[in-house]
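I have a structure here, written as C-alpha cells, and I will follow up with some questions on it.
Of the protein chains in this complex, all but one are displayed in their positions.
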C-alpha cells in the first residue's frame, strides 16, 4: 500500500450517468488485485474531512479507473475534477478476489454500482482463460451498469430491462447452466442482494466471494470503524477494510 | 442591499501578483458608492464557513471588480474560480466615501491592498471634475499597487521604489501643494498608517475619511462582531460593517 | 401543499412553524427584515437584553474555526428601556412572535428586566440566558450552577404570566439535571444549547485571537454535541425543548425534532445565509409532503433507538 500523489486524467460518463474517473497513478496501477479499493481524499481541506473508499474499477498501464455516481458531497466534488488536478490516494487497500483456483467459470453477480470492481476482474479472468457469465441486477433500467462485462444476464425489479425479478431469481433460473460447469461466484452489491445470494450459495453449495461495504474512517486498519461479523469467531469482528472488503461468503454474517 | 447570484467573468492578474476578480452582477453593479463592500461566500460548503468581505474595486456597466491577494483559504478558493461559476454575494454593504462636498482636490492615501476601493473612487472623482493626487505606500516595491489611480506619489519603507519612508512622511513633504487647494483626504490601509494619518490630519486640520477593517461574521449588522471605538460616544461601539466601513477620521478611535 | 401543518407548540407557546431566529444572530429584527419576510417565520428571539445598556467586549470579538466560529460579543445590547422605546415599534409592524432574551449579572437583575418587559403585550415569551460564556459577571457562573438556575427560574416565573424558557449551557456534565430543575421550578421550556467554550491563539504573537481570551463556539461543528444534549434532556425530563446548535438546512431541523425538539433556532447560519429560514421552511413542507406527515409536530421525539 502506498500514499501516492496521482493526477486526474479525465472523467468519462457511461451508461445511466455513471462517472468513470481515469487517474494517472503508475505506482498504484502496478500492484492491483481486482476487488481491492482506494481511499481518496477528494478535497485538500476539511470538507469533507474523511477519505472516500472506491473499488478499483479498471487498470490500464499507468492509469487506474474508479466508477461512481454522484451521491453526496464527496462524489459531487470528484465529479467536478478537471484534467491535471492532483488527487491524494491511499491504495491499493484490502484483499481482492482470489482469481486463481479450481474453477473454469466465473459467475459475476452485481447489483447496481456493485458493478464497479468487475471490469478489471473480467479482464483478468479472460486472460486466465476462464469463462465468465455476468448477472447484473437493479431496481430498474436506470440502475443497470454493464460497462466492461461480458455475457450479461440482466434483471430489474420492475421489469423495465431484462428479466423481471431479482438477480438471484435470475441466477436460480439459470442454475442448470451453472451446475454444468465448475463455477465460482464473485459478487458485489447491496446487502439484501448479498443476503439472498448467501442463502442461494449455501443451498446449492456454491463457492462464492463477496465484496462488502462499511462506513470507514481510515481504510487501513487503525480506526476499527468497519466491523463485520465473522461466522466462525463470535468473540471478535473482522474488519472490512483490512480483512476484506472481499470475503468468502461463508466467512461473514451478512 | 441584495443577495444576488452573480457569475465569475474572469480573473485578471495585475502588478505584484494581485488578483482582480471580474464578476457579472448587474443588480449590485447598479447601486454602488465607492468604499462600500461585498460579503462573498467563496464556497458552497462549510469550508470556509463565513463570508469574506472585499471592497468594491471598480464597476463597469454590469460588472463589478474586487482586488485581492492570496492570503488564506478564502482567497485561495477565490483565485481558483473559473469563468461562469456562480458566486453568492451580499452587497453592496456599508457606507462608502462621501464623494460630494466642499473640496476641489481629492487626496488618496493608500497602503498596500488599501488601494482596493480607489479605482472606482478615482473614476467618480474625475467625472465630478475634481483633482486627484494618489499617495501610495508599502513596505517595499512588491506591495505597491497603482492600478486605476492617477497622479501617483509613491513611498516604500525600504526605498525600493519612490520615496524612502512612510506614505504619511511623503504626504507631509508635499503639504504645501495640499494647502494650496481645497482638499479632502480619502484613505484605506493598515492600522498603523491610519493612526499616523489621523495625527497628521488633526495637526493640519484636514478633513479625512478612512475605510476601516474588522473581523466580520455577518457584514450587515446582526452579529455585533465588528466594533470600532467611537470618539464621541464612549458608552457604545460603532459597527464597521454598518456604520462604516468608511468613517470620518475624527469620529473613530484608531 | 396547504394541508401540511407546520405549526408547533412549545408548552403554552404556539408558533406557525418551528423556525425561530436565535438570540444574538438576528439583532432586533430590522436588518433581517431586509432579507426575509418576518411574517413567515416561527418567531424571533432578541439579542440578550440587560437592565442597562452594555457596551460589550472590545475587538476582536469573532474568529472563524473549522465549520464554526468563536464569538465573545460580551452581550452588547441597548438595554430594556431603549429596546422598548426604539426597537419594539419596528417589530410591531409584523405578525411575528417575539421572544425576549434576558441576560443579567444578578438574580435581581433578571427579575427587574422581566418585570419591565412583561408589561409589553407584543412580547410572547421570555428566554432567560443563564449560559453566556463571554461575560465575567453572571453568565456561566449561573449556567453551570444548578441551584442558581432553579432560583432564577422560580423568581422570573413569579413576576410574569408569559411563558419562560431557560436557555441552558452545554458546558456541564449532565444538562438534563439543569432541565429537571427548570421543570421543577415551573419553567415552561428549555433552549439547548448555547455555545461551547472555546479559544484560539495567534501563533506569532502568542495572544488569544479573541480579546476576551475565550469565546463561544457555534456553527455546524457543534451540531452533533447539540443533538446529543437535546436527546439527553428528552430522555430524562418531560419539558418542551427548543433545539439550537449548528442548524443550517431543513435536514438538520428534522434531525433536531426527531431527537426531541419542539422547535428550533437558527444561529450562525443567519450570518452566512440570511435567507436560510425561508429556504428551510420550504424544505420542511416538502419533507412532510413527501413522507406523508400531516403535522410536523409529530416529529418531536420520534426517534427509534435500536
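A, B and C label the chains in the order they appear, each numbered from 1.
Just so it is clear, contacts are C-beta pairs under 8 Å (C-beta built on N, C-alpha and C of every residue); 3 or more make two chains touch, one makes a residue touch a chain.
Everything quoted here is computed from the prediction, not taken from an experiment.
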| item | value |
| --- | --- |
| Contact with the hidden chain (one of C:214, C:279 or C:297) | C:214 |
| Candidate in contact with the missing chain, chosen from C:45, C:76, C:192 or C:222 | C:222 |
| Of A:8, A:50 or A:154, the one touching the omitted chain in the full complex | A:50 |
| Hidden partner interface residues of chain A, rising order | 1, 3, 41, 46-51, 90, 214-229, 235-237, 242 |
| Residues in chain C touching the chain absent from view | 65-68, 70, 144, 171-174, 196-201, 203-208, 213-215, 217, 219-225, 227-228, 231, 246, 251, 254-255, 258-259, 287, 291, 302-305 |
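Throughout what follows, only the chains that are shown with their structure count from here on.
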| item | value |
| --- | --- |
| Chain whose average C-alpha position is farthest from chain B's own | A |
| Most contacted chain pair (by C-beta pair count) | B-C |
| Chain A and chain B: spacing of chain centres that average the CA atoms, whole Å | 55 |
| Distance between chain centroids, defined by C-alpha means - chain A, chain C (Å) | 47 |
| Distance between the centres, which are taken as Cα means, of chain C and chain B, whole angstrom | 36 |
| Residue list for chain C, restricted to those that touch at least two other chains | 66-67 |
| Per-residue multi-chain contacts in chain A, two or more chains | 46-47 |
